[in-house]
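Every protein chain except one is present and positioned as in the full complex.
Each chain gets a letter, A, B, C, D and E, in the order it is written, and its residues are counted from 1.
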């Protein structure tokens, strides 16, 4: 499934909801893909999957009809290109701290003349149709992450980057960079103000604001703030929380 | 972790609680192993993992300090032996329909003279200590499954099998064999009566009665009936239920 | 993709065309799935893929919208059940030499009361919808293989088996069993007569006749004989033949 | 590398020396293959490798120029056929207890009319040349194992099996079946007598006698008894013994 | 197989012909290796294989007796070193745009004092013989790619790099960088002139000129221009083209 489905939700004014997948399993990715999300993020930065399993997960998610997005370990053009060639509908690069970082994401995700992506869409070309070369740039979501104080302070400059489609806020690391221990929903007033101010500024610049949320309550608060794509918790978290809850209900 | 920990719970009069793991991922198995269960069942009958991944999962579960049990695809001595060699603390063979089936499980899980397990404990020997050959038979749980009408009707004969440590009831398939569609908790009176009658008969014969349960409510009911080991739902179920619940709480 | 698509081609009077996939690669399976076939056969009998890779290939083929069929290594209920649970739309069991063999295939592929398939559709349940238990028996193709003299001579008895959906002829092994070296298109008159007589007899009994063909010329001849599903050559064969042809055109 | 190299050693009157490989790694198999052995046994009965890794190991061993033999988990025709198709130069089936067992090994390893191997040499055909179908039966070593009292007592009957190329003695399990704990070199007089009597009887019947040995001392003793192929210890054993020895020499 | 075989073809005045392998499969690589090529390029830049599978493919290609070359995802010394340690006979680094890029390739592929490759030839040392450290620099082919306008314009500077053994032209990306959509054989006159001018300049500087070709017709044209190594199409292309051709010949 190409990221056009995600762009369509946005152009229709909607809010897209996905989740992070951290396990190393296409079966897990596929089960999550049938749970009702619009997209899933295969987390190659912190997840347990290696590159080959990530490709299997991208295939499973796309085969289930939703948009597979890969968060790459670093803002590296070769890695980004491989994931797009293997069928990722979108890329999230971590640590977008400067406008140079943002331009690097765009350069790695778009073919010339917009960018410098190299030709060879081994899987993407299968579903992309005979005119994939001409239309690929529209079929991909290029996103960075605002997850450090540096990144937040450079936000407006970052947002001048052409073809940067979206930005995802990482609240745990953002809080960490302000001197707090990681928390799903930071309570440091500086971090809270940052989180509150991002949606309008990003949206105005044409980059869809998104954020990772620990639970539905936080997600609802973020949607109300104007976030347009939500990464709603994590595969392993759903599983372990459910197991602990069931164990807690036992009478033995 | 050897199955002695499980046998200890039983000899202390306790009830052990585990879960089925169906995903193809050591990470998933390990996360489940840290959730609070006493054992986990790597489901090679219906799960998505292949043999190699099952071994990785057994390693992950044992490394987390709980008992890894493997449900093998069929009651086959070679397969059972491989899983024990690779460190499974216990084996559940499906479709124990006759006393011959039960004797085959025991023969495959125990070294001579009790059984016919072949020597070569490639992983089990690492943690089993220098006297593994002498003590292995005590370190393994051999279990069958009562999951067909045939098996239930042969229960007392099956229970005459020496060294059959346990039996697990499969309610979905048991109901199916009585002509009902599969249900986590069957409501066909014949099936309910079967489920109610098994614990006392099995326990009396020295085989620990266990049952797979769809949720904590059913588990509590089964514990009250005398079941001493509970397979409490499934990794994928916890995850998908949690994800759907979170999605259902969104306001967008 | 469920095998309903394949049954639809047949009920519409059409002929389905697929191919064997022998490489150990989901990428290969997916590329073949985009080449224009109606189905693909993941060959676990002679192919290079192990069980886990076969599941990845089934996922890739189904995700590309065509029917994934698995030829299992042997007529074994546990193996057949695992492949169906993991999403195979159909099963081909080798060496259907007796009516007992044929009944075993049906028993392994259908839920009670038609058969003895065990409940636990880990992947198949994701796409199968909430009523999968009730409808699964219709969503699966159960096929045997006629590939020995014994099997051919028992054909009419084999064809009395209820719910045997199809039969695939294996010309190489059929010829071998008559004392000839394997050939894509046998020329031994006895084997040729066998191949000519099967379609009408199978179709009359309600089992779709199919055959593996080495090339399009043989396929056309077989379609003219009444074969309704064609396994048209092999992934590795297409690749190596193409490479050799290109090398042969070089001037150096 | 075809097993012809092994048969050549035997027909030249030599003794072949190999080892068991139990780790799940093509790198390990390849390093062992460069250590000086004539063949290696990929141990799918007790080793840690799954089927797919076994194929990688067979490829690595053959690529290094020595004969890859696979000990299959059980005497199962489908499994044996798969390993031969994937390039095994020889097969060892465990638990040859009866002449029927021995005939099953031969049937599974040889094409008609000698046996019932099914056609489809996906890897073996690459190196086997254009006349592989005609010559494959000569290119494969079919071996059973004498590792139980039953097997030993049926030895002469077993040795009447045409085309049974070899037999490997498993001293650990043979001792176990006589009521002793497993030992690399059994000291039970009955077992010792069995081990002493096998070489002449097997050689006379045309089946090369072989035996697994724990170390070079035992191997020399067995060679002196007339054993013509020696499985000289195990990859993991060499490694762990070496590591322990080095640790024991430390002064700290 | 060391790259000496490739250097031998060149020193004998010949033209070497290989192909790109993009699937994630040692079986595919091995089948291609038996098709008649002098070398194969495992394409880690655009192919579907991960690093581990690339090593399996290198092993399969080398075991079949031809030269395994790896195109790495980026011009990164650690990645290049790993592939050489694991047995690659040659390296192609993408995007050789500057002489610094070219020197980086050489530094990563050669041991001191010529370069900075780090010691640890885990696989390469097995076949490299006891004097591998002394002879490794001669046993490896170091190649860059001319695939951008920048690279072409810096060609003569790039060619001053000592020990740069070869250069491969990537026509698709080269065309892309001149503003054209990717085409196997570019028709933009600037690109055509570039392609025509490279062989003589590279050969004069001692770097063997090579180019990727879509088919034999283009290859013949390129050989006539003086290209000395040809990457003749792609595994997946041969396969899919063959399948489509066969499907197109069906009459149904």
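Methods note: a contact is a pair of C-beta atoms (placed from the backbone, for glycine too) under 8 Å apart; a residue touches a chain by one contact, two chains touch by 3 or more.
Remember, it's a predicted structure, so these values are computed and weren't measured experimentally.
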Displayed partners of the chain not shown (whole complex): A, B, D, E
Full-complex contact with the absent chain, from D:93, D:155 or D:232: D:232
Options E:2, E:71 or E:123, residue touching the unrepresented chain: E:123
Touching residue (missing chain; options E:6, E:22, E:41 or E:55): E:55
Positions on chain D where the hidden chain makes contact: 14-15, 17, 19, 22-28, 31-32, 34-37, 48, 215-217, 219-220, 223, 230, 232-233, 235-244, 246-247, 249-252
Where the missing chain touches chain A, by residue: 22, 24, 43, 45-53, 73-74, 76, 94-95, 147, 170, 172-173, 176-177, 179, 181-182, 236
Interface residues of chain B (partner: the chain not displayed): 26-27, 30-31, 34, 56, 59-60, 62-64, 122-123, 126-127
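Definition applied: only the chains that are shown with their structure count from here on.
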Partner chains shared by chain C and chain D (touch criterion as defined above): B, E
Remotest chain, chain A as reference, centres from CA atoms: D
Pair from B-D, A-B or C-D with over half of its contact pairs in common with C-E: A-B
Whole-Å separation of chain centres (CA-atom averages), chain A against chain C: 40
Chain A and chain E: spacing of chain centres that average the CA atoms, whole Å: 34
Where chain D touches two or more other chains at once, by residue number: 50-52, 76, 122-123
Overall pattern in which the protein chains touch one another (line/ring/star/complete/other): other
